[in-house]
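One structure follows; several queries about it will come next.
Only one protein chain is missing; all other protein chains are in place.
The block that comes next holds subunit A.
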């Protein structure tokens, strides 16, 4: 990788250099084009995909812990994302913060620095210093490596078409190479010198293995230029295969045995040079590989180079026509190589000194830088902390503000809602109250109306009662008047019919009485009066009691006593005459005497009449039969009439009395 960087620079630098490199590339591509290409592409793709995938997964994991949405996306949509996150969580990656990273970085840096200083102190040699510096640089310049990797890839990509072009041209150029070998060799030597210089200069920022390869490369290149493309290709293969994966993980086996390697380039060069020199001198071209085999174990590149030279020699041997040309070229190459070796040695010494100085300077610089970085990181951290705190405070304040606003809004809405509800409730209550009031008023009105109506009813009832009372009173009065009238009429009739000393008719009085009695609708009175009125008694009148009594005593009683002895049936003139004749001889009985005979009956009647008991007298006389009854007929009639009238008037009078009693 770091080898590639200068290479790319070279490509971009000048056309002359580019030409050299084109040749080199041509040679490299010609050797074994297909397998190298394939391998390189596959490896590149593999490493690229691995790196990209790794970067993506690790970066995504850390990004997922910082971003929730990306976390969801990553766990849901990316294959193996979930398991990756789980693994990260179990190992606590999500807890890693920038500060942790910085801390660990600083720790690493500090430890590395300590280690470097320790190693420098322990072995003041340039190589140790270089190594430590290299390690520090390694750790420091990871970003730069990544960038370079990219650049290398880009340049490779750019170079590849050139390489292919070169491949096509290789056949033609192969012949040309021999013709212009001298110039090219010279150029190459110059180029190599400059390359070596550059490589040495770049040693400060390069891992040791790369350095060793880089140093090996210039050594190889002169041979390569002179030798067939396969050798160069092999060397190139070595060059590319080692650094690419090394990128940032140089194989420890390569980096560790630094001191022997460091020492080696010179012997290699030395070994090479005699070998190369030998080759032109001894046209037979003895094999170099066996002689270098002892060295090949420790330094594979040398053995490789030897192999290449051998191959070249064999090639030359196989082509004796070209041998004469090749010998010249080889000779020139040998001379160049020796000069190169010297120059390399010299330049190496210079380089070492410069490198040491540079390393010291760089150590100091990087220490300073480290400190600076540390300080900066600390400051940054502090700043960040401050910033975070401030941000946190601001956020808190902002959040509090926003929440307060939200709360206020909520409160406002709530209060509005409550107010609205209250209003609605108030309205509803008002309606309810109004309804209730209306109902109450209605009820009250109804009650009032009911009360008034009740009062009115009461009044009407009392009025009715009064009316009733008045009516009753009037009826009482009427009744009284009627009773009174009845009484008057009855008294009038009584006085007219019974009380008068002479017999006189009383129809007028009776009619009046009857009218008055008819108003009262008394059935008993009506019947009594009807029976009385139907007869002709009112027209004739009734005998007064005094008349009846005298009539009985003076006329009826003596004549009846004369027929007292007459039998009831079949009585002839003789019996009458006999009774009349004998009646003069009988004793007149007086008083209430017992007996059924006519005389006794007469005596009792007379007694009753004396007692003014017409009724009893009439009853006594009514018991008589035969001629006596015939004689008493008229008197009895008169007495009965009187008694009838008397009885009827008694009934009326009793009714009148009853009516008067009922009225009150």
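Assume contacts are C-beta pairs under 8 Å (C-beta built on N, C-alpha and C of every residue); 3 or more make two chains touch, one makes a residue touch a chain; residues count from 1.
Here is the rule we go by: contacts and distances are computed from a predicted model.
Visitor: Leaving aside the chains on screen, match the unshown one to its UniProt name from "Replication factor A protein 3", "MICOS complex subunit MIC10", "MMS19 nucleotide excision repair protein" or "Protein phosphatase 1H".
Guide: "MICOS complex subunit MIC10"
Visitor: Given the contact definition stated above, which residue among A:78, A:571, A:593 or A:663 touches the chain not shown here?
Guide: Residue touching the chain left out of view: A:571.
Visitor: Which listed residue (A:486, A:560 or A:645) would be found touching the missing chain in the intact complex?
Guide: Missing-chain contact among the listed residues: A:560.
Visitor: In the complete complex, which positions of subunit A touch the hidden chain?
Guide: Contacting residues on subunit A, toward the hidden partner: 555-556, 559-560, 562-563, 569-574, 576, 627, 630-635.
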